[in-house]
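Dropping the structure in here first, questions after.
Note that this complex is displayed minus one protein chain, with the remaining chains in position.
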Amino acid sequence: MNPFRRSPFVIAATILVYVFLYAPIVGLVLYSFNASRANVTFEGFIPAFSDRVVMDGSMVKSSPCGPFHWYCELSKNRDVAEAAGNTLTIAFTATIISTIIGTMAALALQRYNFKMKPFSQLSLYIPIVIPEIVMGIGILTLFSQVFGWMNDTFNLVGSARLSMGIMTVTASHIAFMVPFVALVVQARLTGFDKSYEEAAMDLGANEWITFRRVTLPMILPGVLSGALLAFTLSLDDFVITFFTNGPGSTTLPIYVYGLLRRIITPQVNALSTVWIMVVFLAVLAIQILQNREQKKPS
Amino acid sequence: MTSEFAVELRDVVKRFITPEGNDMAAVDHVTMQIKNGEFFSMLGSSGCGKTTSLRMVAGFEWPTEGEVYIEGKAMGHTPPFQRKVNTVFQSYALFQHMTVFQNLAFGLEMEGAKEDEIKKRVGRALEMVQLTGMDRRKPKQLSGGQQQRVALARALVKTPDVLLLDEPLGALDLKLRKEMQLELKALQQQLGITFIYVTHDQEEALTMSDRIAVMSKGKIQQLGTPVEIYERPTNKFVADFIGESNFLEGKIKSISKKEASVFVPSLNAEVVGMPISEGLVKGEEVIVSIRPEKIRIAEKDAVNQNMFRATVTNTVYIGVDTKVFVDAHGAKLKVWEQNRISRLDPKSFYTVGQEVWLMLLPENTIVLKKD
Partner (left out) sequence: MLKRLRESKSAQGTLLALPTTVWLFVLLIIPLILTAVVSFGKRSPDGNVIYTFTLDNYIRLFGYSTNCASGQAACFDPLYVNILLRSLSLAFNTTVLVISLAYPLAYFIARSHPKQRNTYLFMVLIPLWTNFVIRVYAWMMLLRKEGAINIIIGWVMNLLHIPFTPLEMLYTPGAVLVGMVYEFLPFMILPIYTSLEKIDLSLYEAAADLGANSIKTFLRVTLPLSMPGVVAGTILVFIPVMGTFIVSDILGGRQVILVGNLIQRQFLDARDPTFGSAASLILMVMTLIVTYFYTRKFGFGEEIVVA
């Protein structure tokens, strides 16, 4: 019996699902080259290069960037640059903090017995079992009530007034990322034999050296995959950010959402395409690195 | 060396809370003194407290009551990295992300040894366990036996006063294990370091040890040399756990200072002239223990005491011995008879149903208190 045998039904269904997964993306990319500014139907590629943009009605006839007109427009878009900057700032900060404290929590939950352990463990499941919007509006309410009260009580005026911004978004991102980091690291720790650490201590290493030279290197793959998951969660997050952002802390998903409710030029498609390419290359790079790591005769 | 004893456990108790919430004493008032340069084994089945005792010496656990002394110093809550003992782990616990050299160097780095000294000592340690040239390999690239040697070298390179070994040969196959047993013993004698060895394999313990502590349910059942433990078990548990024994229930008929005669109902006869330990009285219910290889089968009724008629119920040929199972007036006994002669001739076997005479030599029997 061949364990790799798959029935024609399975193969057909698989092909269909892959088509379903990729058709929208192909369309998205194609429309980023649309000559039509209105972007309702695909009116063909922008046919020519020229010194300046030539329009005919809503049609782009030629552009300094030729078919890549919308990408050039995108690169000049200050809002996009700012949103991208915000997105990355938030993602990096939140990933670093949530990875550190999440790993600590995973170690605590896997290795130690302490009074609040059941509570700590249970709280990790909150973001999984409670819809994001519920957390989003809860955090919004908390911040607005606390900030309102502080502003009134301390008579804060002008720039001193507390308001939503990068800080609130980052703090909220950490709150829903930490559980994922902790759970991923915890899952890796279940197979981790305590005797490695005992051996290090036995050989004369104190707790800190044991952690740095033995525990951390051994759990590093788990920590990194937790960090990677956290990073993508933050990049992709819409709901939490939507409720906790403020002036000057618009992220890319929020920015795109804002555009969708107004006129959609092929610039949005160009932005999406760039996003997809970046993600594709990043995932590819990680895959290749991981494969190389595995193939290395360790 | 400041103390006569390398390691001493004084009335040590270790309690755990089980997952069900029960308080359990894994080690229950254990006292033992391990001499300098001794090969000492703790022998028992899993859960007997031997590993917990070892871990308390290493410093991975702290006693709930009592005290562990190393070189005469009370250890209290001294962490493992401040104790001059080193451990060879059952799982080896080799650092997978380090090479063999780095594994061995780790402990020396922690001492603050200089680079060239580390190189020299690691080289010597690898030579000692015959792994010279393997220093650049990662643990995963080594065979089980090689990994075991690396684990040994990693602990020995620190030149500990006491080496703790937690079933270090458990993962090896039988042949390799037997080789390593002799090698370990030779190494211990050569280095003169105290070895504390935990095992559930009695043969291993008997082969290597100077003294053995047989443990069960957190308590020491008997502590003595291998010969003492095998030849003069002090209770039924040890007699049963170490090797095999026939047990016959009986009652002391007559008793002198050194000898006793016991009436055994299942033999419907009296076993006379048996050496006894202290504390037995006339009329007491006792257990007579005798090893299967110490019962002789005689075909003819020689004029002798302690001979009993029995019927052969089964025979099993196992190469070295033939195991003969007999029934003597309802007492089921096993008798191991060494195959001194070739058994190729079927007539050389006892046949089932054959009547034989059993001879018990009183000096080979042991009278034990009934628990």
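Letters A and B mark the chains as written, and numbering starts fresh at 1 in each.
By definition in this document, contacts are C-beta pairs under 8 Å (C-beta built on N, C-alpha and C of every residue); 3 or more make two chains touch, one makes a residue touch a chain.
Computed from a predicted structure; not experimentally measured.
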{"item": "Residue among A:I137, A:M167 or A:I209 touching the omitted chain", "value": "A:I137"}
{"item": "Per the touch definition above, residue among A:A171, A:I209 or A:L224 touching the missing chain", "value": "A:A171"}
{"item": "Interface residues of subunit A (partner: the chain not displayed)", "value": "1, 3-7, 9-11, 13-14, 17-18, 20-25, 27-28, 31, 40-41, 101-102, 104-105, 107-109, 111-117, 119-120, 123-124, 126-135, 137-142, 145, 171-172, 174-176, 178-179, 182-184, 186-187, 207, 232, 235-236, 238-239, 243, 252-253, 256-257, 260, 264, 268, 271-272, 275-276, 279-280, 283-284, 287, 291"}
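Assume only the chains that are shown with their structure count from here on.
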{"item": "Mean-CA-position distance for subunit B and subunit A (Å)", "value": "59"}
{"item": "Contacting residues of subunit B [partner subunit A, same complex]", "value": "58-60, 79-81, 85-87, 89-91, 93-97, 106-107, 110-111, 138, 140-141, 154-155, 158"}
{"item": "Parts of subunit A lying in touch with subunit B, wherever the complex brings them together", "value": "193, 195-196, 198-206, 209, 213-214, 217-218, 297-298"}
